[in-house]
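Missing here: one protein chain of the complex. Every other protein chain is in place.
On to chain A.
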Amino acid sequence: MVYISPNQSSICFHIIISFSSHYSSKSSNFITKHCLILRSKYFNSMAEVLLPRKMDITNDPSKFGSPDLLHVLAVDDSHVDRKFIERLLRVSSCKVTVVDSATRALQYLGLDVEEKPLGFEDLKVNLIMTDYSMPGMTGYELLKKIKESSAFREVPVVIMSSENILPRIDRCLEEGAEDFLLKPVKLSDVRRLRDSLMKVEDLSFTKSTQKRELETENAYSFDSPVQSQPKRAKI
């Protein structure tokens, strides 16, 4: 059952997904994938309705989204898999940092100490991809630590595993994992993740553009004041 509730005070909505535990990880990827697509379709159509036509909006694609590449932190104890995931990500135009353990991942993020050390304010990680089974701290434990942190809890975390174990998948998704990928990870999986993240980046750009445009319109308008509530678009 998928329930979509638009939140009117800001252009975003929450997707509440509840499903039985009897599903394959393939369908979990399917569900996640389709919900991400649904979310971005909604945003795109909202953006089209709200952009005032008389404004000169450039369609230069380089102006949309973050000018920086998506930065992905990949965590895996296997040499072979680290090399492989790094290549998949680079081929997908992502900036990549690879570490060989959850402990090192926490060190990289500055989460291994109580007080956040200086110099981590500028660290921008857009996605964390971690193997599940690792010696020492598992990917699941890493996921929990990230979700507990104030600095990185909003960063999507994707779990990768060679084992299709349903309770494991459930546990990870319940703990807030963005997605669960079966290894070996495919290029199409990485591209799908990247595309959905880029759309989120596009959205924040579009939002700030709309805000500026509405403010400009207010300043020059001699008619009745612009409605502050955006009209809801028909999907």
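What we mean here is this: a contact is a pair of C-beta atoms (placed from the backbone, for glycine too) under 8 Å apart; a residue touches a chain by one contact, two chains touch by 3 or more; residues count from 1.
Assume contacts and distances are computed from a predicted model.
Asker: As a check of understanding, state which of "Serine-threonine kinase receptor-associated protein", "Myotubularin-related protein 9", "Histidine-containing phosphotransfer protein" or "LsmAD domain-containing protein" is the UniProt name of the chain not shown.
Answerer: Going by its UniProt entry, the chain not pictured is "Histidine-containing phosphotransfer protein".
Asker: If the missing chain were put back, which residues of chain A would it touch?
Answerer: These residues touch the chain not displayed: 78-81, 83-84, 87-88, 91, 133, 135, 162, 183-184, 186-187.
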